[in-house]
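For this depiction, one protein chain was excluded, whereas all remaining protein chains were kept in their positions.
This part shows chain A:
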Amino acid sequence: MLGKLSLSALPLDQPIPLIAGAAVVVVLLGVIGWIVFAGHLPYLWKEWITSVDHKRIGVMYVVLGLVMLIRGFSDVVLMRSQQAVAYKSPGFLPPEHYDQIFTAHGTIMIFFGAMPFIIGLMNFVVPLQLGVRDVAFPTLNSVSFWLTATGALLVNMSLVIGEFARTGWWPSPPLSEVTYSPGVGVDYYLWAIQIAGIGTLMSGINLTTTILKMRAPGMSYLRMPMFCWTALASNLLIVAAFPILTATLAMLTLDRYLGFHFFTDERGGNSMMFMNLFWAWGHPEVYILALPGYGVFSEVISTFSSKPLFAYRSMVAATMAILVLSFMVWLHHFFTMGPGGDVNGIFGVTSMIIAVPTGVKVFDWMFTMYGGRVRFTTPMLWSLGFVVTFVVGGATGVLLAVPPADFVLHNSLFLVAHFHNVMVSAVIFAGFAGYGYWFPKAFGFKLHEGWGKAAFWFSVTGFVAVFAPLYVVGLLGMTRRMQHYDVPEWRPWVLAASAGVIVMAIGVVCQIVQLVVSIRRREELRDVTGDPWDGRSLEWATASPPPAFNFAVLPEVHGEEAYWGVKQAARDQRRLREEPSYEAVEMPLNSATGVICAFFATLVGFAMIWHIWWMAGLGLLGAFATFVIFAWRDRVEYEIPAETVARFDRANRATRAEALASLRRRAA
């Protein structure tokens, strides 16, 4: 009846996961109970859970990403404290538990921390920057989000029910085959990633279509803001690369469930094929995450330097070059696993070449700042911190691209330090820069600067303090994923890295305090005009927070910096544009399709993990029925009357006229 599921799946005999799991369950139930009893459920259901508004979905993606980043960080605290005490001793985490933690850390940080954070920013910002009212397929967008949330839920369920994979975040066969991993850990990994992966793929299709087909009148490709270009490249990569991951994991699933032999050791299976295919997705994935990050930095650096982006077209060319090159380097993840010198040589060279367009971008950012009036706000600090740390990470990357060097450094902590160095700075720093930069647009008030700067300095200091020692100890020969060690030379560096985690943790606390303080002081941090940073692209042309329809009248675009041109004209002529004639706006209706699909997807995933076949069938049937009901719906849109649109826009125009007048008074 319940497949492999029984009471023994609960960690009743292991105190650490039991207490951690119980605490999470209690907190979760408490939050849900508070929502229900305080009467917030109808609001949440109508305004957020069933919303198909790209802004709301974007915010929910970012919230999911932030929560999961903290979850992934708690794994870091466990791993670093284990290594701090496990010198010539077993430490406090047994190996089978330690292995689950580093696997969960990688899986969560990539798939459920970084991906939702970046996709959330793209979801929120891209339609606003393009000057349109929503993404191409609003309900599909909601389905994508909730499927991603399903994946995150399944990974977290493994904390309490059963176990997670012990294979590392790429579940390499034959270790991940049923012979060597008979438990449900790898199955949790597979189904969580597959379900979230469907969501990601649909999100990629959605945003690609939006960018290619739905720009404001006059916005040709070469007038799109840089963030839209990087989002386009990133989503094209999602569309091209995620099917590889899905197919590869499907083959591993067939191996595990139906006794196939794609990647097994016997009967013609080839485990290196898994490596090859996984990294054919894995390296583009790096750029799926990093490219939108580059876009965020381009926007932030240009805005806070009060200058147009330097060499915009070279930045576009560099982005598209990275898009293609990212599919030509994947072998460098397994230089040491068997290819000959000719293959290694060519992939080494392509890996070095991809540093060229990235270098072009770094110079473009520096020249954007050069001669500008740079305002050192929190998002700008994150960008500057990125440029410095990213160049270090990039340089060690070029070093690792030399195959002979890689033979020395492969799977050492030097490699771990390298990819954290580039990924954290290009993705997490970008995330926080974008979070601070677009927060006032999303909620109508700015984040507190003092706490933001504190968070930045503690995070960056902690980040350097963690990974600089790991470079050294990697050169001293320490490999990754060690549960305990007994080399005295490593000890001080490992302790230094653990101390760095404490500093980073203070940064995390500062981030949370910043949010709480900003919400409490939101009246004094209020963004009245909708343009708090003296911005240059179209998202700043509407109110903060934007109305459901984004723009009262779709903006006409006449140049590279659509909003800057309008603003300069207003300043020169000392008045706003003529009031447009307002028309009623049609917007898509809310839909519960996404969350209901995700409910059934959770059933399917959980049932497949525990071999509860009837429940899997039920879930599939339910998901299909949901789709059919959605496909046969009668009403698609609702109308916002012209008076409402006009009232909203006039209110915003009044604040802008006031801002213009005060600017003139100050100048006089």
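Observations on the model:
To be clear about the criterion, contacts are C-beta pairs under 8 Å (C-beta built on N, C-alpha and C of every residue); 3 or more make two chains touch, one makes a residue touch a chain; residues count from 1.
The working rule: contacts and distances are computed from a predicted model.
With the options "Iron ABC transporter permease", "FAD/NAD(P)-binding oxidoreductase", "Cytochrome bo(3) ubiquinol oxidase subunit 4" or "Allophanate hydrolase" in hand, the undepicted chain maps to the protein name "Cytochrome bo(3) ubiquinol oxidase subunit 4" (source: UniProt).
Touch with the chain that is not drawn comes from one residue among A:Ile49, A:Val178 or A:Met272, which is A:Met272. Contact with the omitted chain, checked across A:Leu28, A:Leu41 or A:Leu212, is made by A:Leu212. Shown as candidates are A:Ser74, A:Thr336 or A:Thr644; the residue that touches the absent chain is A:Thr336.
For chain A, the residues touching the absent chain in the complete assembly are 52, 132-134, 136-140, 172, 175, 212-214, 216-218, 236, 240, 244, 270, 272-273, 275-277, 280, 324, 327-328, 330-331, 334, 336-340, 342-343, 411, 554, 585-588, 630, 636-637.
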